[in-house]
Structures are given as C-alpha cells and as structure tokens.
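A single protein chain has been omitted from the complex, and every remaining protein chain is retained in its original position.
Chains: A, B and C, in written order; residue numbering restarts at 1 for each.
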Amino acid sequence: MQVELVYNVIHTQTITGRLKAGEDGAVTVFDGIVRNNTKGRQTLYLDYTAHKSMALQQMQTLADDAVARFGVRDVAMVHRLGRLEVGETSILIAVASAHRGVTFDACRWLIDTLKKQVPIWKQEFFVDGAVWAPGEPFPAELQADSPFSQR
Amino acid sequence: MQVELVYNVIHTQTITGRLKAGEDGAVTVFDGIVRNNTKGRQTLYLDYTAHKSMALQQMQTLADDAVARFGVRDVAMVHRLGRLEVGETSILIAVASAHRGVTFDACRWLIDTLKKQVPIWKQEFFVDGAVWAPGEPFPAELQADSPFSQR
Amino acid sequence: MRLRVLFFGVLRDRFSAEERLEQFPGRTVADLLGYYRAVAPELGTLWGTLAVAVNQQYAAGNVELKQDDEVALLPPVSGGAPCVRNHAG
Partner (left out) sequence: MRLRVLFFGVLRDRFSAEERLEQFPGRTVADLLGYYRAVAPELGTLWGTLAVAVNQQYAAGNVELKQDDEVALLPPVSGGAPCVRNHAG
C-alpha cells in the first residue's frame, strides 16, 4: 500500500506498475490535474501545503478503510505538495482488484473522502493575485464547534 | 478522440498525456489487465480477436455517446488484440473533463457497454488446454433471434 | 444470392474465419442462421445466443439480405477487462 506526500512530479505509470499483481483484472486510476482556470479566472500555478504528519495518517486510514469496505486488493494514493503548474497531477489514486466494479467504487470514495477530511490546502495564483481555495465544509462530526461533535 | 485497436503494448502514460488539456481537472482511467487465473485455473496467456472494422466503428460510437451523454470533454479508448501475457493491459479507457464526477460515470459506462456489444473475443490458454471465454449475453435488442429485435 | 460470411470466437473452432456462400437459398438474417444451424446442430444452445452483423451493423432476424452482403456471426463478446461472467466485477 503506497501512501505518500511528494514534492516532485507524480509518475502515474511507475505507481500503477508497482501496484499491479497477477491476480488483478482491473485498475481504476483517478488523476487530479491542475486546471488552467477557476470559474473562468486564469490560473498561473497552485501551491499546496499540508499538515503533513496528520495528512499522511489520514490517507493511510482511508486506504485501509477502502480495502476493508470495498474488498479491493490494494490502493496507491500519492498527493503532491508545493508549487504545481497547469496540467500537472496534484493527486493520483489507483485501486487494483480482480474485478472492476469495486475498483471504481473504492477510487471514487477515496477522492470524495480525501477532499473532505485530509488536511491539505491549496493556494491559487492568478495574474491578478492569489487566493486560498475555499475548501469543502468539514463533515459536522469533524468540526470543532459542531453540536454533533461532542465526543 | 483516440479510438484504436493495437497489437503492441499499451502505454498508459502516453495516451493519458496526449488526452489532457488545460481546462481538465480530472482524468479517470480504467486499465483492464490480464489476470493470472480464471476461477482458480492458472492462465498462461490470452489471445484477443476482433471483427476489427465493426469493433472500431462501435468503439467510436461509444466514445461519441459518452461525450454526449455525460458532457465530458474527451475520451481515449484503446483495445489490444493478439497474444497478451499475464499483467499486460488489454484495454485502456481514459476520460478527461473539468470535474471528476462525470469522468467516473463515463469511464464506467464505457467499459460496461464495451463488454456487452463491441465484437471482440478472448481465448484463454491454460496449462491444460484453451477455452473461448463465455462472454456476456448480448442485450436483447442486439440478438439476432430475439423477439425484441424486430426492427 | 451470394454472401460473404464471417465467423468469430468459438465459431472458429467449427468454421473457417471467412466463407463465400455462392448460392444462399434464403432471404433474411434468420434464414441464414437457420442454414448454419442445420450445418452444425451440435453447437446446440449457442445458436440462440448469437448476434449477426450485416455490413458491420447489428441486424435483427427479419433484416433482408442483399447480394454481396458481408454477414458476420457473432457469439457473445468477451473483450475488455478479463472478468468472469458470474461475478460482480
């Protein structure tokens, strides 16, 4: 199970090549890439930062959960940090298993869940300034002052 | 839109690299690979044959339909024919668009539909003989003697 | 009429890849299926599962054939990812 935060280019083929095993019949890969615009505003580049130790722990937990929930054989999840140019891969999630249905389900669950709870932030640089991407609201049970979070 | 039947190794990274454009934020890739067994019987290699001109037409139609139905930006679909070893890619489907939800939906629809109606057949070679894979039943409207097919 | 008939998949174990039928006595796709079913009745239930393509288009049983049509007899297809039929994948 490859779970990593990296500062250099993500090599899809290396990661999926390492992931595949003889009993696999399907690999579904999600490749998240830096778009050239956000709501029509032209992007120059992005800068990703993370609470690294926590983000890695969270990603490892998600990978374990995906195997347990969907019964897939193995998962690779690599997120890039630092400055990324348009067209570069910010995240690669690959899921391998004997049958394809679960690889689609697990891959989609992983990216959807990562986007809600793994502590990584994106700053977008445009020709006319920079903004922190607004982010997805935390699930109620993770929010610090939520009435649902009285654990 | 890259739609191809090939006899050599499928290079995922080349195909997805060519597919990506600046406005894309997501690429979902399905990589179908030769398993080392079928129902526990050890596979030596596979041999794929096709009704080539018809298969290409069908694949092109599916790619066009995926763009129309799901609103994705572009699709690549490459199927390999001939002899394939365990671990090699038999089919690669990649779907690129600004947002990820539709890339998952379109990619899954493409592989599910391809498996039902694109005229390609697989012969499996085991240590103790060869069999033609049973295949998925045709949708009723494609079957020649179906009562639903009186077009 | 004269037809070019193509055989695929498991049909290749019984027929050649391509056959020129110089004097086909029937009229429709269903007639052609009946003709070959009579030639190889030992293929049994396979005959009920076939699709037929006329000039690279799927064709129903009542489609009329024309001189020099290419007719392909297609067993259930098995391209794509290597999944077995009775699995969720």
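Things worth noting here:
We take it that a contact is a pair of C-beta atoms (placed from the backbone, for glycine too) under 8 Å apart; a residue touches a chain by one contact, two chains touch by 3 or more.
For clarity, every value in this text was computed on a predicted model and none was experimentally measured.
In the complete complex, the residue from A:L19, A:I33, A:V75 or A:A94 that touches the missing chain is A:I33.
Residue in contact with the omitted chain (choice from B:A26, B:L46 or B:V75): B:A26. In the full complex, chain A contacts the hidden chain through residues 30, 32-35, 38-39, 46, 48-51, 53-55, 57, 79, 90-91, 111, 114-122, 132-138, 142-146, 149-151.
In this section, only the chains that are shown with their structure count from here on.
Among the chains in view, B has its Cα centre nearest the centre of the complete protein Cα set.
Distance from the chain A centre to the chain B centre is 26 Å, each centre being the mean of its Cα atoms. One finds 22 Å separating the Cα centroids of chain B and chain C.
The set of chain B residues touching two or more other chains comprises 30, 32-35, 111.
Chain C has residues 81-83 in contact with two or more other chains.
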